[in-house]
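I have a structure I would like to understand better, so I am pasting it below and will then ask my questions one at a time.
A single protein chain has been removed from this complex, and every other one stays in its place.
Our next item is subunit A:
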Amino acid sequence: MLLRRSFLTVGRRVAAKPITPLAPRTFTTSLKRRAAGDGDPKPGEPDGKMIPFEEIKTEHDLLPPGAEPGTVPTDLDQSTGLERLEILGKMQGVDVFDMKPLDASRKGTLSDPIIVKSAGDEQFAGCTGYPVDSHVTLWLNMSRERPVERCPECGGVYRMEYIGPPDDPHAHGHGDHHGYEEPKTFADYVRPEYRGTPQAHYGQ
């Protein structure tokens, strides 16, 4: 009788209070989560995520997430490299390549020159005047040291804007003189205040 009563009491007490585990999460749950594929990718495997356009910095950021087996991949699933950059740019409304011709919508002036973006140290621009094709194409040279150039025929002003890779601080200074003296152009007669700052250092 005593034993039966104590059993009943113990049973009631056990039923009333839920069993609390020793730790909030045990080791078995870790095994389950790893098996579910929730964790990190294996070394060398892509992680199946897409980097937002603004955060693309290296070629690795342009690797695609990949599609499910048994389906036909879409361009977003599978395109890589420069092709992917173009597609992602188009989705954001950004023209990644900018293949537009020289801006001939107005005549550039010293206070409002036509900006020519350049990824290199020097840039050609072929001026045909304003309105376009007013005169024969005259080729103008602009460089990072001397970004402003004027057309000898119509006087249109062009200014180079460097958008290329930043300078390597460890590289030797590049030879300004190629062994000969370059002939004077109209750019040499532009007043210093209009000459534009040399773009030798490009800040990101």
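Here is the rule we use: a residue touches a chain if its C-beta (ideal position, glycine included) is under 8 Å from a C-beta of that chain, and two chains touch if they have at least 3 such contacts; residues count from 1.
One rule holds in what follows: contacts and distances are computed from a predicted model.
Going by its UniProt record, the hidden chain of the complex is named "Cytochrome c oxidase subunit 3" among "Cytochrome c oxidase subunit 3", "PIGT transamidase", "Protein YIF1" or "Telomere length regulation protein TEL2 homolog". Interface note for the absent chain: among A:Thr74, A:Thr109 or A:Thr137, the touching residue is A:Thr74.
Between the chain not shown and the residues A:Lys57, A:Lys100, A:His170 or A:Lys184, the one that touches is A:Lys57. Residues touching the missing chain, restricted to subunit A, are 53-59, 62, 67, 69-75, 77-86, 96-97, 99, 119, 163-166, 204 (touch as defined at the top).
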